[in-house]
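Here the complex is missing one protein chain, while the rest keep their positions.
Up next is chain A:
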Amino acid sequence: MNMKSAFRNVYCTLFRSLNPNLPSNFLPRRLTFLIPPSAPSIRAQTFRSLSPTHSSESMPGGEAHAAPLLEKQFEDFRAQLEESGTLRERIRTVVMEIESTTRLIHSSLLLVHQSRSTPEVLEKPLAQIGVLKELYNRLAKIVLESPGQYYRYHGDWKTETQTVVSLLAFMHWLETGALLLHTEAKEKLGLNDSEFGLDVEDYLVGICFMSKELPRYVVNQVTAGDYDCPRKVLKFLTDLHAGFRMLNLRNDFLRKTFDGMKYDLRRVEEVYYDVKIRGLTANGDPVADQAAQS
């Protein structure tokens, strides 16, 4: 096409120079666009009519070769992106199962607030840990199909994993009274030897989530007559809070979540204060203890 228009240009110029007296609208129209608004004379017009030919020469065969190549590249991209889309679909399927398992665990754990004995409450959710482990194993297998891309898909299991950690940590605390450490959490999920790890930030966010459950737990335990509970919880939560304050956090989600922990701590302090001031704690006034028991 460039050739064609170049030919036209030359033809027009030639035509014009041979017939200088013809009215200009007699010329083939193609020439018209070649005259820029600023073109002051026919001489300039001649120059312009040649310049496009020049510039198209500097892009040799652009259209002929570029278009299929361009298309090819985008086809490749589409294939690549579709592939990662399928991978993501598979990840999501597993993550949905993880989510429904965590919901089961959570609902079973809610029974601790209804003054059931802890071992009895923990029986069901502890059995579910095996299911979670299996699911994380499946997830790891899928994600490791494309090595090094853990964080490409990380967003797909991030929130669910944070919930998982919070539940595991709560269960662990109910069992042992200690904090579930990162390595222990990984072990529970069977991720210790895997390249598919547990992100430290996800773990920390999960731990913050767990602290939300504690004020409610304390209140209900005290109502059920366990007056030593606030002291234990307060100590644990204070240590935990102190631990978190060692971290230099950025202004991100983790920090926001951690900021909420002080309210949990305050609530537990209040409960502890209420119990203590009335002499209901074990080392309080024995008379008050008896009064409470009667």
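Keep this in mind: a contact is a pair of C-beta atoms (placed from the backbone, for glycine too) under 8 Å apart; a residue touches a chain by one contact, two chains touch by 3 or more; residues count from 1.
Quick note on the criterion: contacts and distances are computed from a predicted model.
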{"item": "Protein name as given in UniProt for the chain not displayed, \"Ras modification protein erf4\", \"Translin-associated protein X\", \"Ribosomal RNA-processing protein 40\" or \"Trafficking protein particle complex subunit\"", "value": "\"Translin-associated protein X\""}
{"item": "Hidden partner chain, touching residue among A:123, A:239 or A:274", "value": "A:239"}
{"item": "Residue touching the undisplayed chain, where the options are A:110, A:200 or A:277", "value": "A:200"}
{"item": "Where the unshown chain meets chain A, residue by residue", "value": "2, 5, 23-25, 27-30, 32-39, 42, 48, 51-52, 55-56, 58-59, 62-63, 65-67, 69-71, 73-74, 77-78, 80-82, 84-85, 88, 148-152, 154, 176-179, 181-183, 200-201, 204, 234-235, 238-240, 242-250, 262, 265, 269"}
